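One protein chain is absent from this view; the other protein chains keep their places.
Letters A and B mark the chains as written, and numbering starts fresh at 1 in each.
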Amino acid sequence: MNRAGEIAAKAERDDIRSRWLLSMPALATIFFAAAGPLVIVLLCSVLEPGPYGGVVWKFSPEAWISVFMERDIFDDTLSVADAHVVIFWRSVKLALLATVGALVLGFPTAYFIATRSERARDVWLFLITIPFWTNLLIRTLAVLQVIRNEGVINTLLIKLGIIEAPIQILFTDTAITLGMVYVYLPFMVLPIYASLEKLDFRLVEAAYDLYASRVQVLRRIIFPLVKPGVIAGSILVFIPAISAYVTPSVLGGGKNMMVANLIELQFGQGRNVPLGSALSISVMAIVAAALLVYVRNTGGSEARHG
Amino acid sequence: MGPSVPERPDRNAIDVRGVGKVFGTGDSAVAALDRVSVSIRENEFFTLLGPSGCGKTTLLRLIAGFDYPSEGEILLYGEDIAPLPPFKRPVNTVFQSYALFPHMTVGGNIGFGLEMLGKPKAEIAARVDQMLKLVRMEALKRRRISEISGGQQQRVALARALAPQPKVLLLDEPLSALDFKLRKEMQIELKRLQHETGITFIFVTHDQEEALTMSDRIAVMSSGRILQVGTPRDIYDRPAERFVADFIGETNFLAADMVGSSNGQARVRLASGAELGAALPDGLAPNGRVTVVVRPEHARLVKQGGAISGTLENVVYFGTDTHYYVRPDSGGDTFIVRQQNTRDGATFTAGERIGIAISDDAAQVLRD
Partner (left out) sequence: MAERFSIRRQPGFTAVAMICFVILYVPILVLVVYAFNAANSMSEWGGFSLHWFEVGWNNDQVIDASLRSLKIASAAAILASIVATMAALATTRRGPYRGLTFIYGFINQPLMVPEIVTGVALLVFFSRVKVWSGYSGLGYLIAAHTAFCIPFAYLPIRARLENMDLTLERAAADLYATPWKVFRRITLPLLWPGILAGFMLAFVISLDDVVITEFVKSGGQDALPTYMLGQIRRGVTPEMNAVSTAFLLLSVVIVTLFFFASRKRS
């Protein structure tokens, strides 16, 4: 290589090396305090549980089997672990319900904001963002206040004479679902809004010009064009919902457990670190699958543009 | 301010030798510069002229140090500056977008280079005032960049680049954002500044008129190559290549056959049958078909006779002169003739049968 080429190549190498060095602190922090330990969890899931919690360094597939199966203590046969299945099923079901609920409420809201004037839009966006940044726990607490037996809803219904005794909403699956819709609603609104903002309303005009009704315009023009936003919002709700810990803990009492609560149990009273690890990996797998669906559906363009 | 201008500068400020620059790799590799070589003398106003994409800005950036050549060398007063990063080269740039630092005042911007060089505060202050006087903007020293107009910003950019007294000043289409009148004023300003400071100016532009009016020498570039280097007069009167002839000013291209040549002069026969004397570029001794160029102002309309006969298609009045568009009988492109409007000159009207007279020293054979 000629001298000029060498100089150019060296400059290039220096540049890339300095970029890696600059990234190091961030990468190291995340490696040690976020990503790295995940490998440890993976490892733990194939070890034996220790007598007082912790693990014993012996390989055992028991943890993974226990995710969905349980062994009969007498004759070692495997049967489906009902308790776990119920919990997994509840998690998936409630997460899906919460996503749908958030979509039904969130889409019109995003639409509303996107169709305001420029100035008004900022105000509405600000209003939607505030709950977004409020502590999850506080918002869950707020929901609790409203749905409990002496809470706003029941008190109102009793005062209006619609019911006589308070309806037990708290500590049910419904409470958890309502709580999740409430808590994750902004996550649905913002991506849909982002998509709607880019929508060219002249296309809507064209559709009306061609004899479409309002419903048809919504169904055939608007919705398909904002699909990326809808999918993004759905994923942003589904993933935290299925791995929710705080909301089911506060609104479900101890009885209506979701996967996250089950996992916590293994690391606390249950003293089954490998099982807890296996359950965690399972949750990660579900989340990864959901992310895959998301990336596929947006054509990977989000990933490319970052 | 700077050294007085010597009559015959004998050193080369910049030597570009066989410099090439390739962007991308493999199938998508693009050669922005194709082994160009040129020498720029000290205290010169040198212009790189060409259409966008010709490589002139790339060459400028290589000289400034913002990128490295893929091959070849760049010498500054004989020394290879390729390994030097831009902050080590005594070369300063006036950017097309001015690139003034928005969070500093006018004075802060101008003094920045000297600050970076570690000069004492008193010296910096003195130089900043000097520069402000040079570009006639003393009153604006403390203003923020956002508060001054485009033309003023341009002057600040200039002052900022001149303050550290670089050996070479690079100007990347600095006048392109200015309106017509301001442009004309700045062209004169730049010329004056170059003379006063004695610093070598390398000016990049796509505006051929600008290049012709301001430069000591011009390099015409196209597609990564330098086609011709010469004084404005050389370039205009004796274009060596078709592209140069076409790019600079208006030209008429005539197909002709060689009849004979001697001593750099040729005799050619035009399609109309008339014979003409034409200058030959150095080293060219063609045979057979050639292309000959004639500038519109070197031809004359005559009522009868002339080297080419045809019909006058269009007459466009420009105030100082008039353009006549003639369709030659012998076919080929429209021939343009430019004549100054004199009080009692002959007048021609569209549709007239007309002749074009070309004197022997008006035509030039092209290197095709």
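Here is the rule we go by: contacts are C-beta pairs under 8 Å (C-beta built on N, C-alpha and C of every residue); 3 or more make two chains touch, one makes a residue touch a chain.
Model, not experiment: these values are computed from the prediction.
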Which residue, A:T155, A:T174 or A:N297, contacts the hidden chain when the whole complex is considered?
A:T155
Where the complex has a chain not shown, which of A:W20, A:F59 or A:Y211 is the residue touching it?
A:W20
Given A:L157, A:V204, A:L225 or A:V293, the correct residue touching the omitted chain is A:V204
Spell out the interface residues on chain A facing the chain that's missing from view.
16, 18-23, 25-27, 29-38, 40-41, 44, 104-106, 108-109, 111-113, 115, 126-131, 133-139, 141-146, 148, 150-152, 155, 182, 185-186, 201, 204-205, 208, 214, 218, 239-240, 242-243, 245-246, 249-250, 259-260, 263-264, 267, 273, 276-277, 280-281, 283-284, 287, 291, 306
Missing-chain contacts mapped onto chain B:
64-66, 85-88, 91-93, 95, 97, 99-103, 112-113, 116-117, 160-161, 164
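The rule is short, and it goes like this: only the chains that are shown with their structure count from here on.
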For chain A and chain B, let me know how many angstrom lie between their CA-based centres, rounded off.
62
In the complex formed with chain A, which residues of chain B make contact?
19, 68-73, 82-83
Residue numbers on chain A that touch chain B, as the complex places them
2-5, 7-8, 11
